[in-house]
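See below for the structure under consideration.
All protein chains of the complex are present and in place, except for one that has been dropped.
Now for chain A:
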Amino acid sequence: MSLTIKDKERAGVINPMYNCQPCGAQFAGIGIRDCIPLVHGGQGCCTFVRLLFAQHFKENFDIASSSLHESAAVLGGMKNVEVGIDTLVQRYPDLRIVPIITTCSTETIGDDVDGVARKARRMLKEQFPNRSVKLVPVHTPSYSGSHVKGYDTALLALTKELAKKTESNGKLNIITGWLNPGDVTEIKYILNEMGVEGNILIDTETFDAPTMPDKDAFAYGNTTIEDFVETPNAVGTIALCPFEGGSTAQFLQDEFDVPAVIGPTPIGIENTDKLIQNISKLTGKEIPESLVVERGKALDAIADLVHMFFADKKVAIYGDPDLVIGLAQFCLEVELQPVLLLLGDDNKTYSKDPRFKELEEKANCDIEVVCNADMFELEDRIKNKGADIDLILGHSKGRYIAIDNNIPMVRVGFPTFDRAGLWKYPIIGYKGASMLAESIANAMFTDMEYKHKDEYLLNVW
């Protein structure tokens, strides 16, 4: 069977699949404790992204703007950055780190953010001798890449700025990529079962913040500055999502000889097998019986669904690249046919990803991969070009394609604001694999009921 990779034919974008780079950098920033990212640009670049995070997580995250106005746009916005840092440091006594994130405006006017950071560091030393506040310039021009690249860039910038080699700490660096808090919980579970101490970048588990009797629990990121400092002292690094954190794993290997395993994203049984075997290889720890049981439970659940409901069903998948590729691999495991994969930016290295070759070898269907794609690409194919799709896997911004064309859709990726609580559940690991399979089945079952299409099948299966 064939797998073809090509670019979308239109120059423009109708219904974008991805956000721009600064959004990705902001996502990395909110995952760090005592951190408030400062977005250097117009106010919308920060306010809209805060709203986006609230849509997905139903939580507030603090992000500040340098509030670039007209005069600064013409005469330079360096002063805005200085004032912004000063204001943040003075009003937030616990603040320890400020990523300074550029945007299209401030990259275009050429503000020297590295220079202003150096100047501000001196200012902080003089004015706050008892405090240490790290400033980390992050260059994220919106007119290249996407939020995927912005996340990757921010993580690398933070690591480069903070990492210090001292003594081995025996930990394993896990670079999660843009996954949900539920996925972080899952990876922690796996590490715990194996007796491995992880250093999780970036630990977003605490985004699931409780409402407490004493009213003092708020959502925050759980990775500390020290966690970044410690990264070179680990026994190895596993980057779960090559395009979101892979460059940091590579940097730690090149600079500090920390062995790196970059991918595959542990979506599905086989990818999770690889993850667990890699953890075992890097740490020398045995794979415990409990994970074999966990795996068996997932397979047991999946086996009930595959030949009966999934076989030969055609799936379209869109979202972040590692997610899309991982989900496609998962589809093949469960007899679904991932016939159309959409990746939303112009990263030229996608076609070199070895996972595409693997997909081609395993597939029992032709697979089309469209890079630089938008959501209209999917809609147009379904509505106007006769694409035959039984299931859509993707984020909530594509919801109307499913709704208007009566195709069942399972929400995965970011953002998934039109279903409740999805960020709490894993899609990685064995648990994630059964969650995914069961969500897909349940979406299909509901669809059968609404359409009165053989809904009587659902009694004995």
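Just a few scattered comments:
To be clear about the criterion, a residue touches a chain if its C-beta (ideal position, glycine included) is under 8 Å from a C-beta of that chain, and two chains touch if they have at least 3 such contacts; residues count from 1.
One rule holds for everything that comes next: contacts and distances are computed from a predicted model.
For the chain that does not appear here, its UniProt entry gives the protein name "nitrogenase", which is one of "Energy-coupling factor transporter ATP-binding protein EcfA2", "Protocatechuate 3,4-dioxygenase subunit alpha", "Multicomponent Na+:H+ antiporter subunit E" or "nitrogenase". From the options A:Leu3, A:Cys23 or A:Ile238, the residue with contact to the unseen chain in the full assembly is A:Cys23. Take chain A: the residues that touch the chain left off the picture are 10-16, 18-23, 36, 38, 41-45, 47-55, 58-60, 62-70, 72-73, 80-81, 83-88, 90-91, 103-105, 108-109, 141-144, 146, 209, 211-218, 346, 376, 380, 396-397, 400, 404, 417.
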